[in-house]
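Have a look at the structure below before the remarks.
Note that this complex is displayed minus one protein chain, with the remaining chains in position.
So, chain A:
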Amino acid sequence: MELTPHVQEKLHAGHKLTAVVEAGLVQDFIKNTRVVALIEVASTNVKQGGEQALLIFLTARVPVHSAIDLSIEQVLPVDTNLKCEIDTSSLDVDTDVLVNITSGKVRLLFEMPFSQRTNAFVSEILRAAEVVSKRRGPPPEFAWLQPYQKSSTPSQDPASPGSAPTTAETLDGLGGDAVSLGDVSVDISQNLPSTYPDPANCNTENSSVHTENERSPDLGVNRHSIATGLSPTPIAARESHIRYQMAMREDAYTDIQEFTVFVGTWNVNGRSPTVGLAEWLAVDAEPPDVYAIGFQELDLNTEAFLFNNSPKEQEWLNAVLNGIHPKTKYRKVRLVRLVGMMLIVLVQEKHLAYVRNCAIDTVGTGIMNKMGNKGAVSVRLDLHNTSICFVNAHLAAHQEELERRNEDHDCIFQRTCFHLNITSNSPPKTIKDHEHIYFLGDMNYRINPCDMNIREVASSGEFKLLLQHEQLSQQKNAKRIFHKFKEGNILFKPTFKYDVDSDEWDSSEKARQPAWCDRILWYGDSITQLEYRSHPQLQISDHKPVSAIFMAGIKVVDTRRYRRIYEEVMKKLDKLENEFLPQVTIDTTEIILEPVKFYQSQTKYLTIANTGQVPVQFEFIKKLNDVSYCKPWLTIRPYSNFITPGEKCDVSLEVLVDKQTAAQLNSGVDQLYDILVLHLEGGKDLFITITGDYERSCFGSSINALVHMNKPFRDVPVAKLIDLESKQPKELSEMPYAVPKELWYLVDHLHSHGLQVKGLFTHPGLQKEIFEIRTCLDEGVEHQVLPGSVHSVAEALLLFIEALPEPVIPYSLYQAALDATPNFSLCKEVINKLLDYHRNVFEYLMAFLKELLNHTEDNNLDANTLAHVFGSVLIREPSAMAGSSDRRNQNQAIERKKQTFVHHFLMND
């Protein structure tokens, strides 16, 4: 489906569609289709040139057929806050890619097909984000996006013909009475933060954090979308969701605890630590919880420069360990060094257990943009649940190299990248991915020339005037560097440049101007600076060390609450999973049949309604040891089917007691009772009981039983019927009939009324009349008259013979009878082996058939036809063999033999 033209139609003049993709927005376990488009302001507009944004559209139907199907749900400007990550943790899902898009507190997880288009789309976003990260000058304001954001209200920009009707149409479609697009996104307003974060104003964002959290995605299922049935696809990334849900609920299981963080920086000018560092590191009354101590120009030797090994590393580490606060014990978390830049992070021993995911990185920005004489060394870690990053930088030197310093700054932010080995499934982190960032070092920003005597003012303590000309502050205020970072008020003398071992300004030929080269900045909520100072007592370098003390609010996990919330999340996911089990309701679990009569079918209906949230495949399944899923007198149509949510399926249950099943019911071996097991694929089973009474009939009763019944079948007690049908009946009649009286009534009727009727035994009877004949035979024939036409009586006779549980030629003699067909005397031998009543029946029937043939001129019957019709009912193959010989010509040969067998008796004798 080509989306591009439809999306293009939604855009305002001058805005270009860069890429578009259809994706599943994953909220909890539900995937809803969205169309995600990357758009750009045309580059002709110089002021805003190159700004990009993501538009996320709701889709009224899938696939999208026109622009009307699309309505804007979210607008995300591509700014420095926007991140796009491929969730690598679920790459084992072979067909889809999970793409995380975050912008401030807005976090969206998309499932995109593993395709070229997705690849291109993600590449475009990443490229757009990279462009933004390299952008110079003040952050863009994205004013051009306002029309899209406004499109969520009815007051439409008249310049956008496509949008206005869209909104209205979508609203109508949902039958909503709300006046805004807000109704279209009923669920979204509950589930998704739709606030548009202002990238330029960090305070706004901070203050809105709380409300956004309250509106953040919850586990509530988007039922609306399920109801509409637009591919409510449950997805597989459960683990990813648990992490996501836990992150969203962090506030609920963490407490903010205040930690003191000591951050120090010192350019030591290649000197060795010949003095103690306590005057720098341990001047406060209480020991800090965390130390981050950065050095620059630790070693100016070529050796260090080229091969990056230096004896100074150990010297200074020892000096640090000796100089830190003596009141408590510290443990080293990480030490990282690149040439002269070294960063040591220490924590109080008691905190070490809560420090996780430590990682380091170094970035060289020196010659060829990679040598390590300038650049930064960084350490990141998670302290309890707060991610912290320390960056120790040494930027380009010299008064005039302002722009190079700015570039070094950009380069450090772009290139610093931490790979967390421990949890390999989390993506690499950049500096900005941290909640707390401390940026320290010799920034080398100077004081611009001005009409003051810098040295004099610097010595006087009137720094305010001087600071107006300070490069770093100027650049930061212009939002060129350290965007969103904070720095405390500088109340100390410039820390550069002094004559070594003195507090005198540089007296060398170069006579460098004093400058606040050594600085400490921070980023992050809940950090307060308590101290920002220099330590001029330490004189061994041409720089003075600087330190800052911070009070940092660290999120400490309350294990009990964490456990509880984790279990809550798990439980909700389990609940969802259970809700996604197939569910149906059936209109009845007890089917009660009206009295069932022989050969008279009865149909009941069962309605299976899919009341669950997923499609259901149902099937009636077999019970233990059963050969089929229901009794042979029952036919279920369909016995297996597929039902989509909200749909129903009618299942017919046809009960028919026929010649094959009647005998079992007559003899009491079987009953009209069955429990059906309705199985839902991947889910539960339902039992359906079917019960009824069978009205026993002479049809399906055996010759041996019938000859002992000298009153109407219906008048014989059931117990006696069952007894007579058993192998060794206890109660036999003293005066049995020669043949069953029912057989006699049928034959006699035909003899009296049918000898001259054309088409006898070839013309079909009427079912209704056959039922009447059956009832009449069962209840007792009055005046020897059967109801119905002779054709119906003829058919009833055949049915009667065929329904005999033991055929006239018994199963035991079946093969012998077939084998005897070449020869009449062999056939007679088979008949002689028959038990009395069976032989009586056979001879009685043959005599009747011969009588019929005596009236050939009237009834047009011939021996072949009669032999064929009667052969097939008198000689029946045992059911065990019926299945095996299913080849047609074999069957034909057998039918012919049966015919021949009977034919012998009609023609000879």
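As a convention for this text, contacts are C-beta pairs under 8 Å (C-beta built on N, C-alpha and C of every residue); 3 or more make two chains touch, one makes a residue touch a chain; residues count from 1.
Convention: contacts and distances are computed from a predicted model.
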Quiz item: Missing chain's UniProt protein name, "LAME_0D01376g1_1", "Ras-related protein Rab-14", "Cenp-O kinetochore centromere component" or "LON peptidase N-terminal domain and RING finger protein 3"?
Solution: "Ras-related protein Rab-14"
Quiz item: Looking at the whole complex, which of A:I256, A:L352, A:M452 or A:V677 touches the chain that is not displayed?
Solution: A:V677
Quiz prompt | Identified contact with the non-displayed chain, of A:Y639, A:W744, A:F824 or A:Y844 | solution = A:Y639
Quiz item: Looking at the whole complex, which of A:K134, A:K327 or A:K575 touches the chain that is not displayed?
Solution: A:K575
Quiz item: Which residue, A:E286, A:D626 or A:D858, contacts the hidden chain when the whole complex is considered?
Solution: A:D626
Exercise. Mind listing the chain A residues that contact the chain we can't see here?
Key: 29, 90, 92-93, 233-239, 570-571, 574-575, 577-578, 580-581, 589, 614-615, 617, 621-630, 632, 635-637, 639, 642, 644, 656, 658, 660, 675, 677-689
